[in-house]
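Only a single protein chain was left out; the remaining protein chains are all shown in position.
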Amino acid sequence: MTGNQKEEIRIGVFICDCGSNIAGYLTMQELVDYARTLPNVVFVQENLYTCSESGINEIKQAIPTHNLNRVVVASCTPRTHEPLFQSACEEAALNPYLFEMANIRDQCSWVHMREREKGTERAKHQIAMAVAKAARLRELSRIELGISHRAVVIGGGISGMSAAMALGNMGYEVDLVEKQEKLGGLLNSLNIVLPANEPSSRLLHDLAARISANDKIIVHTSSEVTKAEGYVGNYVVTIREKSAENRVKAGVIIVAIGARALKPEGLFGYNGKSVITHLELEALLKQGAPAAKNVVIVQCVGSRCAERTYCSRICCMTAVKNSILLKEADSRNKVTILYRDMMMYGVENEDMFRKSKELGVRYVAYDPAKLPQVGEDFVKVYHQRMGKEISIPAELVVLSTPLVAQEDAANVSSMLKVPLNENGFFLEGHVKLKPLDFATDGVYLCGSARFPATIREAVSQGLGAASRAAIVLSKEALFTSGIVADINTETCCGCLGCVDVCPYGAIRFVEEKEICQVNKVLCKGCGGCAATCPSESAKLDGFSSEQIYAQIEQAFAS
Amino acid sequence: MRQKPRYVEASRCTACGACAEKCPTKVPNEFNFGLDEHKAIYKDYAQGIPSVYTIDPTHCRIFQGKKCGVCAKTCQAKAIDYEQKEKFVDLNVAAVIISTGYELFDATRISEYGYGRLPNVISALEMERLLSAGGPTKGHLTRPSTIRAEARVRELAKRIKKAETDQDMENLGRFQAELKWLEAQIHKHHTATKLGFIQCVGSRDFRFHKYCSSFCCMHSIKEAIIAKEHEPQTESYIFYMDLRTVGKGFEEYKVRGEKVSGLKYVRGRVAEILEDDEHNPIVYYEDTEERRVKSMTLDMVILATACSAPKGVNPLAEMLGVELDENNFIKTHPNRPLDTSVPGIFSCGCAQGPLDIPESVAQASSAAARAAEVVMTGGLALAM
Partner (left out) sequence: MSEEQFEPTIVGFLCNWCAYAGADLAGVSRLQYPPNLRTIRSLCSATVGSHQILKAFQKGADGVFVGG
């Protein structure tokens, strides 16, 4: 129904012996003879190794000689060999999407090694299915796109600054957008940072100075990104700076909006004076040590609980760091840390943990079912090891609260069409293997916006996100995949089913026409839309229903 | 750069595996910790990259001066090359990244845990292989004592046959008696369903590594959950000091392990492991929550062995001139986590200390960024 004039379909089938891997278990001659009988097949060739140089040459020669306009290779698996055969087609001036494979080794000869007859039968069907699909393939093309070699980094904390610095050093233009009036984020509120054991201001000023010295980086303070349109390589980002709005073209966007420390209103008698948070303690420590002789620090305040299920990663080390500073200020100070598990992972943390014990910091494990009770000048806690409740004098109680998602995370998420997890942190492309990417190309992630991170981790992730972004920025042009979805404008009723399922934000609803439309650049060819569409208007090129129905039919042909 | 010969021409090998099928020499499979065997021409595992076979010259008959050449005859792609030599390649580069990873702590150094002596005390990486569908038991949790017994049964069957043909009645009786006893044992103690996981084996231990290895809490929980998925009646006990579930989703995973998979987290360090006469490990530990010293008999014990700096790192560090820390990890700048003591040389992953997968992956990208800064500015970025 494509309206193309009918061309004669001429399919060439190449059947691979794979040495003895296929030929040793299937009857090749039967396959060759059978392939000759299939509709539209005009040429059949058996190769010792189709993937060898001579095999590839045979494909390249057969295409012009026999005027082939479709090629089928029956051999191993398309997962490893499709690109090789496709490029052979391309070299012989045949569109690479007019190629199809039948898997008769990995999924046939190797799994039916003791059933020659039935295995051969299955191989015949797999070949017939591939041929039927090949007859229905159509030319597809990869669209070439230009790129803006410029990055927008949202958030000027330590990770965003590191990302901007790295991209600037690589020679790319960067807009670093910070909401507050100065760069630094949470770093501004900290006292001493570890493991360098130096004032946070030193690290901050050093990095800020290098950023302002780099002429590739434009810093926008008191600014916000209000709009982002476009797609990888070609974003238009609106930055509101004070009252002016600026639109910049950018190839990539890095999300580095950080996190904020939870204020524990209503928890453990928090009052901001005698019961404070670590950020408040750090502010006091900047002025010199607080007067309190007895300090109790309570871990997991508002984290690892029903309301906030996660462990915030950095609070234990913060508590230990501050306990050391209190002890170093006056060794007669009594510091007790009430904890559940001391999360002092790695080399430096464990060293610091040990040092605190050497200085006399006392650790008491508590049971989350029996929370510590904060009184006027004491804290009562059930001591698990002693099996009884004890009372610890405390003029100052410090609550270790988790980092929680920024209030505007949800806005940034919907603006960039990238997801958040149940705790409001941004959800990366893959928790293990793509920690700094999103499923959507062109948008990257670093620092505590992803999950609470130490300074070293935030720096490292900032550099890492820059590295991921540079993969796009370093290209001259981008090519889309040929295998993308397409929505038939005639039959689409605009039900939005496809918009909801698309994980890549690649489909938009065109209001004027009341239909849905695929952005072929963002589409990754997953086909979720095609499966959802009730009217079969959405289809995946190269895996269309028509093609798959043809395959299904051949699965039963005798 | 030195490249060792694999005696297979990588550009010709199609990884079809016909050579390994025909190879007559069996070798204990190092990748599976000797729990099964592969041939003298082999690939560590099916998905290995590059997908090319390799000849083990310490076992291949040709390299032992014997007659063979079966693989060369079998290979229709003509990829076998017994004459291949090691190659030296000079590379001119602007930056170097050290990502040499880590080595497992040698648990035999903790003699009271009996690793290497008690068959059913294994390392967490051995457990990974046992749980793997591509592993020696195809994911079935067969006890190593049983795996050994099964191998012995196969050997006995051969010996009995030989004794029968030789009419060696004395040995025949002996073998048959052993076979009978072994078969009963195998039947009784085949699958491990009561598991103990011991944390901090070599880590947080002043005798060995003072540091925490960061990732072991999670892999023990993961292995215990998977074991339960494979065999629903599995019971798992995790002996720990602190369960360090610091990553994204880790705490939730730990809670799920307890609530859904029924894992039991026991706060206490294990003092010693013994075994009974059926190779069941007995763990002696202090339960700090109940404030008592207890023991527990298990089917199998899995040691969460520490992340140690690789032994080969010293000559490498010396050659490159980079400093190591007291644990032999590559020393990095406190605020520039990828920078070693030498400008232009960067380090990522467990080479610089224990890291879990997402952090390692993130660091790998970061090290690439640092290297790119140097390469793309012709070295100017080194000044920053």
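By letter and in written order, the chains are A and B; residue numbering begins at 1 in each of them.
Here is the rule we go by: a residue touches a chain if its C-beta (ideal position, glycine included) is under 8 Å from a C-beta of that chain, and two chains touch if they have at least 3 such contacts.
If you're wondering where the values come from, they're calculated on a predicted model, not measured in any experiment.
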Residue, one of A:Pro264, A:Gly429 or A:Gly528, that touches the chain absent here: A:Gly528
Touch with the omitted chain, as defined above, among A:Arg36, A:Arg79 or A:Lys370: A:Arg79
Touch with the omitted chain, as defined above, among A:Met129, A:Ile147 or A:Val298: A:Met129
Sites on subunit A contacted by the missing partner chain, in the whole complex: 77-79, 103, 105-115, 118-119, 121-122, 125-126, 129, 483, 501, 525-528, 530-532, 536, 540, 543, 545, 548-549, 551-553, 555-556
Contact set of subunit B toward the excluded chain (per top definition): 17, 46-47, 134
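Everything that follows uses one rule, which is that only the chains that are shown with their structure count from here on.
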Footprint of subunit B on subunit A - complex, ascending: 18-21, 48-49, 51-52, 80, 165-166, 169-171, 194-197, 203, 210, 304, 309-311, 313, 341-347, 349-351, 354, 384-385, 387, 421, 425, 431-436, 446, 450-451, 455-457, 459-468, 470
Subunit A-touching residues of subunit B, taken from the complex the two chains share: 14, 16-18, 51, 75-77, 204, 210-212, 214, 242-252, 255, 288-289, 291, 325, 327, 329, 334-338, 353-355, 357-359, 361-366, 368-370, 372-373, 376-377, 381, 384
